[in-house]
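All protein chains but one are shown in place.
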Amino acid sequence: MATISINHLSFSYPTEDGQKPLTLADVSATFPDGGFSLLTGPSGSGKSTLMKIMSGLYPKFGGVITHGEIQLNHTPISEIPETDRGQLIAMMFQNPNQQFAMDTVERELLFTLENQCVPPSEMMSRVDRALEYVEITALRHRQLNSLSGGEKQKVALAVIIAMKADTILLDEPFASVDPVARQLLLSKLAKLQHEEHKTIIISDHDLEDYDAYIDHLFVLNGTGNSLTLLNETDAQEKMAAFQRQDTSDQQLSLPTKVDQPVITAHDLSLTAGTSTLLKQPEINFFKHHITLLTGANGTGKSTLLMALSKLHQYDGTLLLNQKEIAKIRNNQLYRQVALVFQDADQQFLNVSVAEELALSLKNSQAAAYFKERLPGFLEKLQLDHLQDHVVYTLSGGQKKKLQILEMLIMATPVLLFDEPFTGLDFSSLQTIMAIMKQVAHDCHQTMLIVSHQLFGLDALVDYHVTLANNQLQYVEGLA
Amino acid sequence: MNPSLKFLLAVLIALEISFTSTWMVNLALAIIGLLIILTSRPPLKRLVLLFFVPLIPAVALAVAILLQSNAGMHFALVLFTRIYAYVFVGSAATLTTSVSDLVMSLEQNAHIPSKFAYGFLGAFDLLPKIVSEVNVIRAAGNMRGQALHIWSPQLYFKAILASLDWSENLAEAMTSHGFSEGAPRTYFKQIRVHWWDWCIMISSLLLLQIALFGLHLQ
């Protein structure tokens, strides 16, 4: 038995000047006992916040509940002692890299059982069973640092199983999980629900693959003030709409013989830990073109961009303008190639928006061009009134827009983008794509864009490369 | 040997030889340290490194004494052997103990609060990520035309911001895995202090005193 009910909950991250803007405002819902629920909503709507309140981590680790409460089996979460919570509710996190305290898989499981004061004599059998359940007995003595994203999330699930938690919360758990591991995890979760009557709640903005598993679809709206359980018809419609959004019959052309390669790979192989991501005999990316790179999560798209930026080791040959990337000195390389990181915070170097823009302008390879156009760009992107703001406390969408803009200003000949459109609303997306297109044309840039979000991209990109089964391939269709 | 006592012994030896000037004892300690290191069968590369890394400060200190003081050859030799004793005794401890064993021993035997033990361990296990994050920060600087040097505040500023973010993630995850500050825990691996641990510790220290005193009388 595990019913979670949210009663008129309001939650805030207080700001420095004492204000309390509400991240969640008066939301209510009941997650049915023994159900498999999916919580969806746009990026930045507060899904993650809500999951952390349900798990009891907030407000301990941040924010304040300004009104209402969450009850687990009719007891407010805040009144359940931290030491008892593990058997009631456990959580799998979005970032697989920072969720383990120990060095090996087995030790992490034991650490968890020790925390729960399980008698030592029972521990091994519980570890055995949890590892078998998720089919990762072979990983038992492996270093956690050597595992792929998918493997880490399997370990995280094994930990939860060993804890015997009644309710399992998963906060965007598949962001770096490959399709095979994702299917395995989903089927194991369904098995836990059906055979052991666990309550499963997953938050995800991506609805793919879920229709076979979920019983309930909850939607949190963009401003975090309405949480609704959709009825069956609406849920079906929403799932179907999501599938459609991704497909487009737009055709792109394939590279032609006259295209000049700027990046060339021969016998390139990329690995993460012990698993191979890419084995590519031959591929080119072409000068003054915008190429889209797609593929399932965890297949190595980001890793390829990191390798191109000399931030991930590779085997074989990877040439930028005929020079081996690994051998180009950093200060030379990064004048020719720059990466728009997936995590916007990694891009920033200063404190305020104005300082960030000033730095890019100062070192831009097309300073005059941007000096003239910057005010217009800022206005279009609705960043013009934010000059004095601290970049790290902007909203997710604002961060993304500023990050893309400041990297465009650098006018680096080859610009790589890792999921640049995450968290952007429709109009921002249109605007930023138009600016990217304009700048790429005017400054003769080559762009390589990794993106899940395909909507409207046909107007921006020239070529499309897919990554599947360790291979890159040019294709004509967009989806 | 019990990890906590092993490290305590290594530090006590290091402390004692810092205040004494007997190169033969330093040399003997370095040799004993080396023998213990060899039992752990380290890779050859590591072993070679172990000989070369202390060479730089050791030679520097010895040459400085010869050229810049009147203390003479004997004291130069003392400083030279002292560095090797430090490094070999220290490596004898670190190469034969995993960080997690040391942490578990510190928790169970030295009764260090578990939040210190596992907080340290959780952060230590992020080491490979920290190395790549430093590279990312420097690349991010270069991509914006700003080289970040060891004297650039931004380099440290960004490192601290990453630490803030990661510490929150890790603390939340550990809490979610049932860890609670000050709460009782059970131990799968009981780490005990045996009588022979104390024997090794005390007899080692006794031997050291006798050797130092004996050679001093000479």
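In order of appearance the chains are A and B, and numbering begins at 1 in each one.
As a working rule, contacts are C-beta pairs under 8 Å (C-beta built on N, C-alpha and C of every residue); 3 or more make two chains touch, one makes a residue touch a chain.
One rule holds in what follows: contacts and distances are computed from a predicted model.
Only one chain is not pictured, and the protein name UniProt records for it, out of "Acyl-CoA dehydrogenase", "ABC transporter permease", "Sulfite reductase [NADPH] hemoprotein beta-component" or "Putative 1,2-phenylacetyl-CoA epoxidase, subunit D", is "ABC transporter permease". Contact with the undisplayed chain is limited, among B:Leu5, B:Val25, B:Met143 or B:Met174, to B:Met174. Annotation: of B:Ala110, B:Ile130, B:Ile191 or B:Leu215, B:Ile130 touches the absent chain (contact as defined above). Seen across the whole complex, the unshown chain contacts subunit A at 13, 16, 60-62, 350-352, 390, 392-393.
Of the residues in subunit B, those that touch the hidden partner chain are 7, 10-11, 13-15, 18-19, 46, 49-50, 53-54, 56-57, 59-61, 63-71, 75, 78-79, 82-83, 85-91, 93-94, 99, 115-116, 118-120, 122-124, 126-127, 130-131, 133-135, 138, 149-151, 153-157, 159-164, 166-168, 170-171, 174-175, 179, 181.
To be clear about the criterion, only the chains that are shown with their structure count from here on.
Separating the centre of subunit A from that of subunit B, both taken as means of CA atoms, is a distance of 37 Å. The residues of subunit B lying in touch with subunit A in their complex are 98-100, 118, 121-122, 125-126, 128-129, 132, 135-147, 154, 158, 161, 165-166, 168-180, 183-190. Across the interface of their complex, subunit B is touched by residues 52, 55, 57, 60-62, 82-83, 85-86, 90-91, 93, 95, 97-103, 107-108, 110-120, 123-124, 144-145, 159, 163, 309-311, 330-331, 333-335, 338-339, 341, 345-350, 359-360, 362-364, 392, 406-407, 410, 412 of subunit A.
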